[in-house]
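A single protein chain has been omitted; all remaining protein chains appear in their positions.
Note that the chains are named A and B in the order they appear, and that numbering of residues resets to 1 at the start of each chain.
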Amino acid sequence: MAARDETLGPDRGGSEFSPSLEIELTAEERRAGLAGAGPYRLAARRLRRNRIALSFGGLFIVLVLACLAAPLWADHVAHRDYRDIPGSSETVTKGGEEVFVVGLDGVPIGPTWRGEYFLGADGSGRDVMVRLLYGGRNSLLIGIAATLITTFLGLAIGLAAGYLRGWVDNALSRLLDVIWAFPVILLGIALGTALALGGLKIGPLEVSGSSLAIPVFVIAVVYIPYLARPIRGEVLALREKEFVEAARAQGQGPLRIMFSEIGPNVVTTLIVFFPLLVANAVLLEAALSFLGAGVQAPEPSWGTMISDGVDRVVSAPHLAVVPGVMLVLTVLALNVFGDGVRDALDPRAKVRIEH
Amino acid sequence: MSGPTLLSVDDLQVRFRTEEGTVHAVDGVSFEVRRGEVVAIVGESGAGKSVMAMTLMGLTRSPNAEISGRAHLGETELIGAAEDELQAIRGDRMAMIFQDPMSSLNPVYRVGDQIVEQIRAHTDVPETQAFGRAVDLLREVGIPAPEERARAFPHEFSGGMRQRALIAMGLSLEPELLIADEPTTALDVTIQAQILRLLKRLNTDRGVTTVLITHDLGVVADIADRVLVMYGGRIVESGTLDQIFYDPQHPYTWGLLGSIARLDRPRADRLAQITGQPPSLLSPPEGCHFRPRCPHRFSKCKQVPPLEARGGDGSHTDRCWLDPERKQALRTLESGEIGLEEPAA
Partner (left out) sequence: MARFVVRRLVSMLIVLFAVSLVTFFIFQVLPNGDPAVRMAGKQPNETQIEAIREEWGFDEPVYVQYATTMEKLFTGDMISYFTQLNVVEEIWKGLPRTLALAIGAAILWMAFGVALGLYTAMRAGRVSDTLLTVLALIGISMPVFWIGALMNHYLGFELTKTLGFELFPNGGYVEFTENPLEWLHHLILPWIALSILFIGVYSRVLRSNVLDTMNQDYVRTARAKGVSERQVLLRHVLRNSLIPVVTLWGLDFAVVIGGGAILTETVFNLQGVGQYAADAIGQLDVPPILAVTMFGAFFVVFFNAIVDIVYAYLDPRIRLEESSA
C-alpha cells in the first residue's frame, strides 16, 4: 500500500488516493466484488456502463443494417435501380403533380419525402436514397473487408517480425518502413490507378479493374504498417516475459508459442485498433472514390456520390451534403465507440492512429 | 547539537475525500525539530510520512485534500499560507528530496541547468555564476569531474550519482531544513551507505537540519539524533536514538526492531514479523490504530491513547496504554520473540 502522488493535478473525476495500485478498480467495482475478475470481463462491464460509447456503437450497427437492407428498399419502396440511368422523360409524383425527375434546366428534383425518390434524384436521374444505401453498403463492405485483411496480415507480419527477429525482422521491418514512407492517399491513388485499367493477377487469381476487390486490396495494404508496427513492438516486449520463456523451456516450437502465448496478449491491441482502422478505411475509400481511384462508376459509394454532388453543388447542394453526413455519422460512431473500447480496456492506454 | 526549535508541527491533520469515504492520511501529528538535528521519521509505507512531508512543503494541493493544524518554520506559518509565500520558502529555506532519483530529474535538461533553475527561482544571480555554483555543489556532494557532469544529462548519471545531484540541488540555496523522503530506498545497499554518510556529513559539517523519512530502521541507526515512529497516520513513539533502540516503549517499535537482523544480539532462527496488514486509513480501527495487530492489546485500547512521556525528562514519549512495568515485562529484545506472545487479557 503506497500513497499516490498528491501534488496538484487536474481533478480527473476520481480518487487520487487509492489504496491499491494494481488494478484500477473504481469504488463501485470493488463493491460489486469484481476484484478477481479477468481483464476482459472487467472491460466488458466498464463498456456496458459507458452509455455514450454504446449508443454510438448502436448507431453504427443501425447504419450497417440499413445499408444491408438496400435491395429491400430499392425493390419494395423506391422501385428504382441503383445503377441504371433512367430515360430523360422519367417522371415521378411530387406534391400531387407529375414532374420530370431531371428538369429541363438539368436540375434534378429535391427530396419527395415519399417512397420513390425519397431524397430526390441525382444528376443522372437516379434515386438518391437507393444509391445512398447501396453506396453505403459498398463503402462499409470495403472498409470492413479491408480492415479484416489488414488485421490478418498486420498480425502475421507483426508477430513474425517481433518474435523471430533476426533477418526476418529486418526484412519485414524494412518492408513496413517503405510502405510507411508513402503518404496514405498517394499510395492509395497509385495502387488504385495502376490497377484500375488492367486489374490484378496474382498467380491463378485474376481480378478485373472495376471490381470492388481492388479498393479492398489497396486499402488493406496501405494500412498494414499502422497495425504491424505496434504489434511488433508489443511482441518484442512480450517475448522476454516469463511465461514465454517457460513455454520455450518446455520445448514448444516458435509457431506454437506465437499463437498460444503471445497471441492472446496481443488481442487487446487488436480490439482497440479495429474500430479505428475501420473508420480510417472508410474515410480512405471515400477519398479515393472521390478522386476516381477507388470505386469505379457506375458503382456507387459515398465517395463517388460526394464527388457527383460537388460537381452540382450550386444547383443541388443536398447531393453533396447527404452522403457526407452519412459518412461523418458512420466514422464518428466508430471513433466514439473505439474510444469507449480503449477506455474500457485501459483508461491510460496510449494507443492512437496517426493519419 | 540541538539548538532552538526550527520546525514545529502542531496537531497536523490531512484528510482526502475520495469516492469511498474520507482517508485520514495524517491524523493529528505534533513534533518539533531543533536546529542542527537529524530527525528520522520511521514507519511502513502508507503510514502517512510522505503525505506529511509534502504538506509541510505545501505540495499537497489536490482539490480533495483537507488540511488543518499548524506548522511553523521559524517564524513563518506553513499551513494555510498563501501560495506565493510558500513558493518563496520552497527550495530556499526548506528543501525536499524524493525517493526515486531516476525519475526526479527532467530528462531533457542538463543537470547543471536544473540546479541553476532552482537558484534563479529565488535569487538574481546571473546564469554563469549560478552554473559555477552548481559545479561547486556537485563537487561537494562527491561527484567526480563536476564541470563535465554539470553539462551532462540525467540519463548519463548512475542512480547514486543522481541522488547526490538531487541532494546538491536541494542544498543550493543553503536551506534551513532539508527533508529527505526515502532517499536511499531505490538504490543499491552499498550506494545507500554512501548517501547516508553524505547526509550525515552535511549535517555535522554544515549544520544542515535534516528530516529523514524512511521505512528502514537500519538506515536510521547511522545518522539520526532523534526518531519519530509513525503508524496509521499518528506518531506512536518519539525519542532519542538510544531511547528508541535500547528502551522502546511501543509494541509497534518492538516489532520493527525485532524484524531487523542485529549484530549485537544473539542470532535467532528467524526474523520476527509483525502479523497482519497495515491499517486501512479509510476506516481505521477504533482507538489505537495498532490494536488489531498488537499481541498485547487489552480492553482499554479501544480508546485512543494519548502521546505522553513516561517519566524521565519528557523527551521520550509514546502512545500506548500499557504501564511501564508491564512493558518492561512484555518486552524482550531477543530477536525472534517480539510479537509472538499471546494477547493479554
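Assume contacts are C-beta pairs under 8 Å (C-beta built on N, C-alpha and C of every residue); 3 or more make two chains touch, one makes a residue touch a chain.
All figures in this text were calculated on a predicted structure; none of them were measured in a lab.
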item	value
Touched by the hidden chain, restricted to displayed chains	A, B
Residue among A:178, A:237 or A:267 touching the omitted chain	A:178
From B:16, B:98 or B:290, residue that would touch the chain that is not displayed	B:98
Touching the absent chain when the full complex is considered, from A:164, A:270 or A:287	A:287
Residue numbers in chain B that touch the chain omitted from display	57, 59, 83, 87-92, 95-96, 98, 100, 103-108, 117-118, 121-122, 153, 155, 166, 169
Touching residues on chain A - with respect to the absent chain	5, 7-13, 170, 173-174, 177-179, 181-187, 189-201, 206, 279, 283, 286-287, 290-293, 306, 310, 313-314, 317, 320-321, 324, 327-328, 331-332, 335-336, 339, 348, 350, 352, 354-355
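We take it that only the chains that are shown with their structure count from here on.
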item	value
Distance between chain centroids, defined by C-alpha means - chain A, chain B (Å)	54
